[in-house]
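Missing here: one protein chain of the complex. Every other protein chain is in place.
Right after this comes chain A.
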Amino acid sequence: MLGKGVVGGGGGTKAPKPSFVSYVRPEEIHTNEKEVTEKEVTLHLLPGEQLLCEASTVLKCVQEDSCQRGIYGRLVCTDFKIAFLGDDESALDNDETQFKNKVIGENDITLHCVDQIYGVFDEKKKTLFGQLKKYPEKLIIHCKDLRVFHFCLRYTKEEEVKRIVSGIIHHTQAPKLLKRLFLFSYATAAQNHTATDPKNHAVMFDTLQDWCWELERTKGNMKYKAVSVNEGYKVCERLPAYFVVPTPLPEEDVPRFHGHGIPIWCWSCHSGCAFKMSALPKEQDDGVLQIQKNFLDGIYKTIHRPPYEIVKTEDLSSNFLSLQEIQTAYSKFKQLFLIDNSTEFWDTDIKWFFPAESSSWLDIIRRCLKKAIEIIECLEAQNMNVLLLEENASDLCCLVSSLVQVMMDPHCRTRFGFQSLVQKEWIVGGHCFLDRCNHLRQSDKEEVPVFLLFLDCVWQLVHQHPPAFEFTETYLTVLSDSLYIPIFSTFFFNSPHQKDTNMHQRQLSLPLTQSKSSPKRGFFREETDHLIKNLLGKRISKLINSSEELQDNFREFYDSWRSKPPNYHGLLLPHIEGPEIKVWAQRYLRWIPEAQILGGGRVATLSKLLETMEEVQRLQEKIEERHHSQEALQAEAASLLRTSARLSSLFPFALLQRHSSKPVLPTSGWKALGDEEDLAKREDEFVDLGDV
């Protein structure tokens, strides 16, 4: 009844050149008509979540083995997510669903995760925003986690189309008030059953003790002191309630410029330490300038005298990256992975390197890693302290300082150590997540993926030195996704002050804050923890104590480190040559069925490792049992991955999208060779046909 619809745009009318080609015709869509009526999937709502609007008989288009398949279902929009409810999981076996994301289903898109919405009108793809005069026949949603959804609305009732399309546009694009964030309604509703994990050891840095502990851990307590001068954010709302400054710094200096111009301690090592400092406000008035100058001179004098000696100042506001550059690069880069269909994938394939490079995203990663190495060289080889300077000390300061710590401090390569680092440098350090992720849709100008850039830099390190980390790339990928899930409050505030005031007003208790530091815990089902937690990594607690000779050259320092086998418990530097900086394939390619390697990819070796790991554990238990009793239990612990020897390279993210083992064949041909044309025309060999 539905399959015989007439395709629009036919006939002799001169249509404008289509900018979007729908590769699926209604007659090509294979649907099981029974599904339409019989399979109703119930909408699962989180505590506090409310249904806003919905539409039925929406067709979700899925690419499968180079043909398109349509699944009928309901499209709903709540105050938390957009969800498609259809019988999509029919072909999935248990192995795959075992690794389901607990919060976000395969067809769920949180409102914050929506990046762009397109409508298809007469085969033309247009960006949708604001009030619509005409409603599209197809809705395409590009997500910030790089998923692409196609919803065909051709068979949906007109008023339902209007309601759902304008609902989705409104709830994802209209500016929002902070207090309207879903996490508040969730917290209120879920208060009773928010479980705190007692095993959570991540340090939150919201008490004086946390800072003292960190000082002690890094042996910085001789020269630095934790201060509570900003308790209750009396001095500055941008600074945390507690922080660490050089011991001789008079506490009364802190409030002079509302915390600006105060060197705030980040981290110490045996040979130096890193500070960050926000720049003083730019003043026109000569008198004020003079006062500022005198103040800074005083500060420098304080930190220049023994035991601080030399301080190298790195001004990250100039001579390094601009936030604008980062944003532009990422917008171009992500576009390479937001692929509408198979044809587009293969059409862009042969020319893929060029746009990937011209986005500069990889080059920006390289520059960040290089900057971190430069700073490490100062700290490690030249025994200098480093002062990172930035206007608000909350973007590139966070990035560079945390990269330095990941490379120098093995504790930061453990799971809790890494979470503590994120907490210290980014959350308490006042990175404006709300603005940088544009969660409230208030200003596009502030949107810059600084934290994502940091994760990508860390990924490069994890990729190059997997045994040095307690976590795997999957952990980082999941972490990057949780930026857009407004259940965890971690990434939804601009500063600890903002969080404290808002959480306080709403009488929220800490449990929520607790769970956010470890968004991973319970995010996947417990078994997957195995995968996320890098079993290769050992608990590392040793502090760096290698003594590097003083070298005045970055290259020399770097080459000398590279010439030795890496010590996974010590200083860890990335390789930054062109071929070494790679695309974070797991994050960027995971939803693209064409890019899926069936039964291959890194997960193939990882699952072998896990298998052996489990076996060794089982054997170990058996040996212990043997010691205790004669009766050996023959309990066969279910192996995590045993039955699924052929995981896809997209595991555990995209569920198996290609069911058959048919190969994917590139559909685009060869491009011109340009100046080699004459060579191409030549014969392989001179064919002498005299004797034929």
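Operating definition for what follows: a contact is a pair of C-beta atoms (placed from the backbone, for glycine too) under 8 Å apart; a residue touches a chain by one contact, two chains touch by 3 or more; residues count from 1.
Throughout what follows, contacts and distances are computed from a predicted model.
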| item | value |
| --- | --- |
| Chain not displayed: protein name in its UniProt record ("ATP synthase subunit epsilon, mitochondrial", "Guanine nucleotide-binding protein subunit gamma", "Auxin-induced protein" or "Myotubularin") | "Myotubularin" |
| From A:217, A:366 or A:587, residue that would touch the chain that is not displayed | A:366 |
| Selected from A:231, A:283 or A:615 as touching the chain missing from the view | A:615 |
| Sole residue of A:158, A:252, A:444 or A:577 that reaches the chain not shown, by the stated touch rule | A:577 |
| Where the missing chain touches chain A, by residue | 345-346, 349-354, 356-358, 362-363, 366, 465-467, 536, 559, 562-563, 565-566, 575, 577-583, 585, 589, 594-602, 604-605, 608-609, 611-613, 615-616, 619-620, 622-623, 626-627, 630-632, 634, 639, 642, 645, 649, 661-666, 669-670, 673, 676, 679-687, 689, 692 |
